[in-house]
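Of the protein chains in this complex, all but one are displayed in their positions.
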Amino acid sequence: MIEARDLSARLGGRAVVDRVSFTIEPGASFGIIGESGSGKSTLLRAIAGLVPSAGGTLAWEGGAMTALGARERGRKLQLVFQDPYGSLHPRHTVERALAEPALIHGLGDIARRVAAALDAVGLGARLRFRYPHQLSGGQRQRVAIARALMLEPRLLLLDEPTSALDVLAQAELIALLQRLRAERGVAYLLVSHDLAVVAQLVDAVAVMQEGRIVERLAVAALRAGEAHHPHTLSLIEASLGYRRRAG
Amino acid sequence: MSALLEIEDLHVSFGTAEAVRGASFAMGRERLALVGGSGAGKSLIGRAILRLLPAGASMTAARMNFDGIDLLAAGPREMRALRGRRIGWVLQDPKFSLNPVMSVGTQVEEMLRLHRRLDRRAAREEALALLESVWLREPARVHALYPHELSGGMGQRAMIAMMLAGEPDLLIADEPSSALDAGAALQVLAVLDDLVARRGMGLLFISHDLTLVEGFCDRVMVIEAGSIVESCDAAALGEARHPYTRRLLAARPRLEAAP
Partner (left out) sequence: MSLAHPDAYEPASSLAARLTGAAETARALAADRSALAGMVIVTLLILAAAAAPLLAPYDPNAQDLALRLAPPGAAHWLGTDELGRDVLSRLLAGSRITLAVVALIALTVPAAGLAVGCLAGFAGGIVDAVLMRIADVFLAFPRLILALALVAAMGPGLSHALIAIALAAWPPYARLARAETMAIRERDFIAAARLSGASPARLLLLHIAPLCLPSLIVRASLDMAGVILTAAGLGFLGLGVAPPQAEWGAMIAAGRRFMLDQWWVAAAPGVAIAVATLGFNLLGEGLRDVLDPRQR
């Protein structure tokens, strides 16, 4: 469905994404793990067209992604940002934020669509006229997901969606994302530094280090610790938690 | 263990809304974790101890003693003498707690000269030693860097170095690793582990992640909606009975376990 080949991107002169290639089939889910600064967020933004690519190709169902305009691209894929506080317009109510994609694309029946979107992410309709500063972090992130689903994209890009949430809100959001994928068959491309979170949501992962993919493995292998590249092994080690020194 | 910090019946309110309801605990030179979801009031407790509550907040307590000093009765000058010098405070995001227009070294030296009255040369040497003690490789290079040139983990360790300049007896760490990825978080925890053990400091570790503190602290307190609902040894967390504690324990996904 989506295929990247030797995709590169630069930020401020530096090659932050360096010849990355991957393929995602419809309905599949794929994770990219790495430390901060490994380029994974920039990779997502490059796929979404928010950051210009500095080389390589990106194909959607065989055709070049660049052939699709920004509007068309928005109906194929959407992005959920990391920071729930920054991804919603501070002066727009939840209703307004959700209606925006539908208004832009001239979709009718806005009120019903908004209500359906809120319902899908488990938020009550009574939150419709709240402003972002009146919502908790977990609620904001759900609104962001609802907004991403308004145009019914086939691929959802998720940039560390739970990193800014506390452990309870994170668990709820993971459950929500699992349910949505089962219900809608939308594909996920999930980026995170938290291996445990990624393992809950995807079938296969690629490990990024300094802009390059250094290893690819299935989630089962990740869980079993059967990795080969030293960076992957160190990431797995780190995710097992802190072991206190004796004494 | 003699009590380093004693809090009895602490209440913090914003107008009529109570954010902390009657918190009571005592700690010595040990590692005590304070765990709860966001908005549970845990940061407020840390701030109340330092008497640095945000505007609009008011607090009352039956007792609040630090090493025999009555924190409730202490005036502004006394509190200033305590903060940094005897009680250190590490926050979540070094981007917001480090001064962006001063180099790291300058900030550490400022703390040293303020709290230990060192002259310029001694302060510089001590600053380099502190940066080394938080495992920042090439301390001389980091000394000259500005906060925006540091990664999250490095910034957090620089913050710890600053807070240790006064040689405090108690360190309050408010979600020190929450903004970091797993590798950097482990490094910061290792640094804290090492320093707390070596200097015999008390550590009040505020976090939302119960499984994280399970392996790191001696005792754990769980706070829900402003009230402390459970208090036990970290080793005994598996047998914790309060439903909120069990929720927190179950919430953290584990890599080894299939969903």
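Read from first to last, the chains carry the letters A and B; within each, the first residue is number 1.
Simple rule for what comes next: contacts are C-beta pairs under 8 Å (C-beta built on N, C-alpha and C of every residue); 3 or more make two chains touch, one makes a residue touch a chain.
Not measured: the values here are computed from a predicted model.
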{"item": "Absent-chain contact - pick from A:12, A:63 or A:90", "value": "A:90"}
{"item": "Option touching the unshown chain, where A:48, A:222 or A:238 are the choices", "value": "A:48"}
{"item": "Candidates A:78, A:200 or A:232 - the one touching the absent chain", "value": "A:78"}
{"item": "Interface with the undisplayed chain - residues on chain A", "value": "45, 48-50, 70-71, 73-75, 78-79, 81, 83, 86-91, 93, 95-96, 100-101, 104-105, 126-127, 129-131, 133-137, 144, 147, 150-151"}
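Operating definition for what follows: only the chains that are shown with their structure count from here on.
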{"item": "Rounded Å distance, chain A centre to chain B centre (Cα mean)", "value": "32"}
{"item": "Chain B residues within the chain A interface of the complex", "value": "37-39, 151-152, 180-186, 189-190, 193-194, 197, 208-212, 215-216, 247-248, 250-259"}
{"item": "List of chain A residues in touch with chain B within their complex", "value": "35-37, 136-137, 165-171, 174, 178, 193-197, 199-200, 222-223, 234-236, 238-245, 247"}
